[in-house]
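Presenting subunit A:
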Amino acid sequence: MSEVINEGLIAAAKAAAKAAAGSAPLLVAERITRRFGGLVANQDVCVSLERGKVHVLLGPNGAGKSTCINMLSGDLPPSEGRIHFMGRDITALSAAQRSQVGIGRSYQRTNIFPQFSVLENVRLAAQSRRQQAWRIFSRAMQQQWALDKARACIDEAGLGSKVDWIAGVLSHGEQRQLEIAMVLATDAQVLLLDEPLAGMGSDESARMVEVLKRLKPTRAILLVEHDMDAVFAVADTITVMVNGQVLESGPPEQIKASVAVQQAYLGQEDSFHV
Partner candidate 1 sequence: MGHTLNGAFKLGIGMALVAATLGTSQAADDKIKVGFMLPYTGTYASLGNAITNGFKQFVAEQGGKLGGREIEYYTVDDESDPAKATENANKLVKRDKVDLLVGTVHSGVALAMAKVARENKTLLIVPNAGADEITGPLCAPNVFRSSFSAWQPSYAMGQLMAQKGLKKVVTLTWKYSFGQQSVDGFKEAFEKSGGKVVKDMTLPFPNVEFQPFLTEIAALKPDAVFVFFAGAGAAKFVKDYAAAGLNRSVPLYGPGFLTDGNLDAMGEAGKGLQTTLHYADGLDNKKDPAFRLGYAKTYKMQPDVYAVQGYDAAQLYNAGLKAAGGDAGKQAEVIKGMESARIDSPRGAFTLSKAHNPVQDIYLREVQGGQNKVISIAAKGLADPARGCKM
Partner candidate 2 sequence: MNSTASTTLKLLGLLLLACVPLSGESFYVELAAKTLVLAIFAMSLDLLVGFTGLVSFGHAAYFGVAAYAVALLSPKYEAASLWYVLPASVGLSALAALLVGFFVLRTKGIYFIMVTLAFAQLAFFVFHDTPLGGGSDGIYLNVKPTAEIAGWLPFDLDNPSHLYYFILAALVGVYAFLARILQSPFGRVLVGIKSNEHRMQSMGYLTFRYKLAAFALAGGLGGVAGFLYAVVFGFVTPELLSWHQSGNVLLMVILGGMGSLPGAIAGAFVFTGMQELFASWTKHWQLVMGGVIVAAVLFLPGGLAAVPDRIKRSLQGGGSNE
């Protein structure tokens, strides 16, 4: 199993992460390409994520944003190209291993444990940082460090009042917040957030934007989002994708002014009015 072989690599990446905490980009994707049979879903995509910055991925439906995020998170192996985290090549690592080095993600469709309580959802995420599988006789509910951390992350994601609720009965927006709390509990340095605002009401969206702003200074964030108000409220860099390729990438002002982007979005339902 490749999962077993790469143990050393994970340790090395973690060490590097501690050493290099500072200016250099945390996560860099170099010309990653993904093919499904004859179909090219992503071609030569380059993305770079820095701590303290929010990088937004824009594009019409089917542009390949989710494929791109899946390659960064390890859910899909790229057909070509390399991915580096803090200078280490992590292309061969699985999703679980990337989570271990400090890359966390949320999903476009809500992806939680609906039968569990909010606390248990996040506690499980926290527990993943200290996996002591051999301690099969200790009680999970007596691991104070994990409970404390889970509570802290729930607060950070703005769900403090719902700790003991069953996750499945939360509102849609609250479930998205729960996902954020779970990612936080894994100590992720890089957050890959796939449409965290999708399907939210305006109140909920505003709350989530606040959360994102709070998280921004200490982490590198990749955001896939359609809500333009939110995008321009938090974005430092915007990359626009069309047909699996990067059309343009730069600061928000540059994207707003870009003729190519305007053209690409012409006739699109969600063409942006700024």
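The candidates came about this way: all candidates are chains of the complex that A comes from, given by their letters.
Basically, contacts are C-beta pairs under 8 Å (C-beta built on N, C-alpha and C of every residue); 3 or more make two chains touch, one makes a residue touch a chain; residues count from 1.
This is a predicted model, so every value here is computed, not measured.
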item: Pick from 1 or 2, the complex member that touches subunit A; value: 2
item: Residues of subunit A that touch candidate 2 when the two form their complex; value: 1, 3, 73, 75, 94-97, 99-100, 104-105, 107, 111-116, 120, 123-125, 127-129, 131-133, 135-141, 143, 146, 182, 186
